[in-house]
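Of the protein chains in this complex, all but one are displayed in their positions.
The first chain written gets the first letter, and so on, giving A, B, C and D; residue counts start at 1 in each chain.
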């Protein structure tokens, strides 16, 4: 209990520090001024979300291979947390887009693929509610999760393969791209903070799922007697 | 009297099977979203075009979704030959249609109302001032779609190739509804909203004609 | 060896059930035409817009039709529990997928080729000079659609709300295919046609990735 | 009970043909079944028993000839007669529970006090403790029990049973035989298809054998009765 509270406090502190850094430490950007500061959360949340989906992908693979309930629980947990982060991206994006491009939304490859990613993981969670038998639900949703992961590299590649309204990559974007060093440090710090938050949320969600399945098993055993 | 009580009992059953799991609405809404995304993405309309196309797109997506949703309406009755059981138990077979019609209309109406806020935000249109008109259009259109969908579902359930058949029969038949409700919605979403009476009248007439046809010929649709 | 002979036997069965009545192709084509007409009706695009939208529209209509067509693929096997019979008889369950995959690809390819002349006339595009490229794109896209559709049909057949589920799962997953094939088709229909290698490469990679996934995980899809 | 308007109803088949495409499933079948008879319909697989029963239930139209209910009532009243029917298919909803199914059909047939009636029937067919499971999860015998319960709900004046004992365990068969005996003794008209001799066939007061769609034998006497069921005469 203590350990959990402590971890929670540390994670909160990290996220707070990242917020502080992005507002007060990072230098002002020339064309977009204070608005650009949303970038540290926008991109970092996207990275954290995609990492969460990668965790989901690995958990799905492991479930199919080992058939142990815990991988199924990890699968749902990480899908839900990833979905939350992508939702943040889908909210911060338009907030930034309105002043930057003059519109909230446009259907370019990056934006659409991100939205499709969001829909895919909603479908993943929806599919789970549509199959009653626990084993089959776990197996079939794991398989669907494996298939839907294909959209993650596409979201990542969208701004690299197609010409988009969305800005081209500044990190890992090849020669000519890049960030000012302080910006870079702040950015990586907020990436770290949001990843910590993501891991913490997944762990908490996983505990909850585990409790739920334990209760289920107890209930079944009570019925069997 | 017995028509009403039968319809009531059957409506209870329809709602129970449809809403036993509350995911039905979610699924439909996600489906409609997907259709909207696909359309927008493929055509990549300019923001001006996209505003012009919005009401049409909404109705088109909605029509697709209904043509899928209404499909199992009678198909479900074939699985254990429950349609025969109903025909054996009910005194007026029209009750079977009425119940399905009511359940479908209710369901479609609910979906539309749930989609409305989302749509309002996405295309930035003010819906509150014209809400009552919108509800009227939604009702007239959903009712028309349900009548056609329910009757055609009875036909397509008996044919082979059931999967494609309902959309195939239903979509062309409902083009008038699609066009009329798109026009009315467009006028309501206009910068200076107005009520397009012609469209509303058209929808009403369409509904009455179809309902009469169903009432007259419905019974034959159920025959073996 | 036994994988191939099993696949052959199953393919025969698939083709026989699908084509026993030759209406299937007609129905699909009519459905696609209806979607195209409905679209033009609702949006009333200018002739310039309509030319710009044509390839996207074709692929979109095609994708919708496939998501309906592929639905019964595994549903049909549930009716008399024939899927169990296949699992009992076949030595490698991958054969079941391979046969369905081949049948579906063949069917989709055929539909596309039959639609092509119509499309060429409707939008006045010269198809003959780029026919071989078109066939390549059609093949790559149909194959990708079939792989995803076949696998997801195995999933959706085992869940509730099967009617909406396959399109729901399949359409978002296939957006990349939709985009890539639309782009390639656009470039081929250009006034100065050219081959967009990036799109073709993308389709090929997509197909290979999905086929590998199906090969690795297909057998689990069939487990009870 | 309101719905079984008449308890004395006979069946009259006049010169009935039923054609499926090129196949003649029934050929010139003429039969008169008196009110209160308990008729056993025998015959080889594919001889037309199910087809005849579906026509009797008015679920299928004969290609030629007519089927009518006979008794002391007007044509309009005859239209209100609702036979109880146990078919090959269960005729209940897989996605509803046993109780919901029975309640639905009692409401549709205006059974008085549906709650009590359903309660009693569920107990009788031995499904009380599974009443709130979806029928989809039932075993074959349990489904058949629900199907029988549905047919008996409104205590019909005409009972049409197509191989009603299918899938029932020995206790189930005994219970069913008892139920049929009770209905027969209360004057209900019963037409049931059966294969071979059994506890249930011994309840019959008349045996008819169909052969390739025509009536091949028809008797009320004990000795030929047995031979019709076992095909010993053929």
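Quick note on the criterion: contacts are C-beta pairs under 8 Å (C-beta built on N, C-alpha and C of every residue); 3 or more make two chains touch, one makes a residue touch a chain.
Here the structure is a predicted model, which is why all the values come from computation and not from measurement.
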{"item": "Contact list for the unshown chain, restricted to visible chains", "value": "A, C, D"}
{"item": "Hidden partner chain, touching residue among D:88, D:131 or D:181", "value": "D:88"}
{"item": "Chain C residues touching the omitted chain (full complex)", "value": "2, 5-6, 9-10, 12-13, 16-17, 20, 76, 79-82, 84-91, 223-224"}
{"item": "Positions on chain D contacted by the hidden chain, ascending", "value": "20-21, 23, 43-46, 50, 88, 126, 130, 133, 137-142, 144-145, 163, 166-173, 195-196, 230-231"}
{"item": "Where the unshown chain meets chain A, residue by residue", "value": "132-135, 219-220, 223-224"}
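In this section, only the chains that are shown with their structure count from here on.
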{"item": "Shortest chain-hopping distance from chain A out to chain D", "value": "2"}
{"item": "Distance between chain centroids, defined by C-alpha means - chain A, chain B (Å)", "value": "36"}
{"item": "Length of the line joining the C-alpha centres of chain B and chain C, rounded to whole Å", "value": "27"}
{"item": "Residues of chain D touching at least two other chains", "value": "none"}
{"item": "Where chain B touches two or more other chains at once, by residue number", "value": "21, 23, 27, 30, 34, 37, 41"}
{"item": "All pairs of touching chains, each written as two labels joined by a dash", "value": "A-B, A-C, B-C, B-D"}
